[in-house]
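Read through the structure below, which is laid out as C-alpha cells, and then see the notes.
Left out: one protein chain. Kept in place: all the others.
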Amino acid sequence: MKRKIRVLVAKPGLDGHDRGAKTVAAALRDHGMEVVYTGLHKTPAMIAEVASQEDVDVVGLSILSGAHMSLFPRVRAELQARGLGEVLLVGGGIIPQEDMAALEGEGFARLFGPGTPTTEIAEWIQGEMERKWQREEAQEGSRS
Amino acid sequence: MKDPGELTARLLQGDRAALARSISWAENGDPRFARVLEAVYDRVGRAWRLGITGPPGAGKSTLTNELARLYREAGETVAVLAVDPSSPYTGGALLGDRIRMEERTLDPGVYIRSMASRGGHGGLARAAVDACDAMDAFGFQRILLETVGVGQAEFEVVGAADTVLVVVHPGAGDGIQAMKAGLLEVADVLVVNKGELPGADQLVLDLEEAVHVRLRPSLRPDRNTADAGPAWTPPVVRVSAKRREGLGDLVAAVDAHRAFLEQGGRLEQRRGERRVEQVRNVVAERLLDTLWGSRDLGRALAGRLDAKTTPYAAAAAILEPILAAIPYPESEPSAGAAPGGANGA
Partner (left out) sequence: MTLSHDRERTDDRTRLASGAEPDAAARWRAAYDAAKRRDAEFTTVSGAPLQPLYGPGDVDLDPERDLGYPGQFPFTRGVHANMYRGRLWTMRQFAGFGTARQTNERFKFLLDHGQTGLSVAFDFPTLMGYDSDDDMSVGEVGQVGVAISSLADMETLMDGIPMDRVSTSMTINGPAPILLAFYIACGENQGVDPAQLRGTVQNDILKEYQAQHAWLVPADPALRMITDVMGYCARRVPQWNTISISGYHIREAGSTAAQELAFTLANGFEYVERGIAAGMDVDEFAPRLSFFFDSHIDFFEEICKFRAARRIWARRLRDRYGAKNPKSWMIRFHTQTAGVSLTAQQPENNIVRTAYEALAAVLGGTQSLHTNSMDETLSLPTEKAVKIALRTQQIVAEETEVAHVVDPLAGSYFVEAQTKRLEDEAERYFAEIEKRGGVVPSIEAGYIQREIHNSAVAYQAAVERRSKKVVGVNCYVEGDEGPTIDLHRIDPAVEQEQHRRLAELREKRDDAAVRRELDAVRAACRDGSNLLERFVAAAHAYCTLGEIAGVLREEFGEYVEPMIL
C-alpha cells in the first residue's frame, strides 16, 4: 500500500466552533489524506497523545476562542515531550497577524487566517510533506 | 524513528510511539515492518483478538468503548484498531471513530489506532493482521478490531480475529440485511445492540432462528468444528451499549467462545489457518507490488501488448517462469494466481 499523509485535526480549548476544523478535515480528505479528528474541547496532553498513537505526519490546530497564545505552545510542548518534534505543526482560527508571526517563530510551520481557501491549505501541506519525504529519502540513500 | 533495530528495542521497552510507527510501516507496506516482526514474533499470540463488525449505525464504536472499559476495569490492557473506509474517489479518509473512546486517550493501559481501508482487500487485511501482531507483541491483552460495513473486505479483516462479534440493531431491516450479506457466517457471537429499542425482541428471535437453520450440518461446514467435535452455536446476546445493559453477558459469551476454542486444539487450528491466510495476503500483495511497482510491468506491457494478444496469454507469459520456480507441489496451486489465469495457462 502507498504511503499516505496522515493528519490530526484537533480542537484545543473550550470553544465549540468546529465548522472550520471540519471543513478543512473534509478538504484534506478530498486531497487524498487520512484525517483523524479529535472532537471538541481537548487538552494539549490529549491532542499530543492522539498524535502519538496515530503516528500522524501533520497536526492541525483550530481555535477561535482567543486562547491560541497559551494553548498552541502547550500542544507543541506536549508533542515534544513525546518525541514528536518533527511533526508538521500548523494552526488556524481567529489569530491576529502578530500572533501568527510569534507562533511561527515557536515551531509552528504555518498559521492560516480566516478565509484561507481549504484547497490552499491542502496543497500547502501536500507540498511540505512531499519535500520532507524527499529529504528523508535522500538522507537514507546517502547513508546506505 | 527510522531504524528497525532501534524501533524494535523501543517497542519491547513499552514505547507506544514505537508501536505507532511500526503500524505505519505495516500500513505503508514498508519492508522495515518485516524486520521488526521477525524480532518480536515469539511474543505474538498471547492476546485475545476480538473482531467487531456490523452495518453502519449499529453502535459498534460505543460498544467497543464499553468493552474497553470493562476489560480495563478487570485489570486487562486493551488495544483498539478501528478500520474506516477510504474514499474510492480521492483515496483519502476521515477517521473519527476514536472520538467515542476519547475518554480513554490518556489511559496508559489503552492504545487506540485508526486505519483507513485504502481500497485494497488483501492489503487491508494484511495490514490489520500486522497491526494486531504488533499490538500483541507489545503486550496488550485484549485487541479489539473494529470495522464498519458488511462487505467482503470487512469479512477478511475481522475473520482474522479469535472471536468475531457481529453487531446489529433493531430497525431498518439491518438484521435481515446482515444475514443476506453473509455476516452470520463469520459471527462467533451475534450482538443485538440498542436492545432497548422496539423490535429488539423480534430481531433476537429472528437471529436465533437463522443461527439454528444454518447450523444444520448439511447446510454449514463450520470452521470452528473442523475437528468434528461438538459444534459452536453462535449465541445471540442482547445489549444496550449506551445504557450499559447486557454487557456482562457479552463478555461471558466471548469467554465461553474462548474456552471452546482452547479445547482440543481448535485455537491452534484456527490460528494456523489464519497464518496461512496471512502468507497468502503477503504473497499476493508482494507479487503485484513487485510486478507492477518496481518492475513497472504496467508500463512495459502498455508499449508491447497488441490487440491480438489475449489477457490470458499475456498473463501466462508473465506467470509461467514464476510458477515454474516455486518448489511446491502442483496439486497445491499458488494462492496468488487467479483460477481463471491458472487454467488459461
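Going in written order, the chains are labelled A and B, and every chain counts its residues from 1.
In this section, contacts are C-beta pairs under 8 Å (C-beta built on N, C-alpha and C of every residue); 3 or more make two chains touch, one makes a residue touch a chain.
On a predicted model such as this, the values are computed, not experimentally measured, just so you know.
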Per the touch definition above, residue among A:71, A:90, A:111 or A:129 touching the missing chain: A:71
In subunit A, positions touching the absent partner: 13-19, 22-23, 25-27, 29, 37, 39-41, 43, 65-71, 74, 94, 96-97, 113-115, 117-119
Positions on subunit B contacted by the hidden chain, ascending: 57, 61, 94, 96-97, 99-100, 102-103
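As a working rule, only the chains that are shown with their structure count from here on.
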Round to the nearest whole Å and give the separation of the Cα centres of subunit A and subunit B. 30
What residues of subunit B sit close enough to touch subunit A in their complex? 1-2, 16-17, 20-21, 23-24, 27-30, 86-87, 90-96, 98-99, 102, 105-106, 111-114, 116, 118, 120, 123-124, 127
Which subunit A residues qualify as touching subunit B in the complex? 1-4, 6, 25-26, 28-39, 42, 45-46, 49-50, 52-55, 82-84, 136, 140
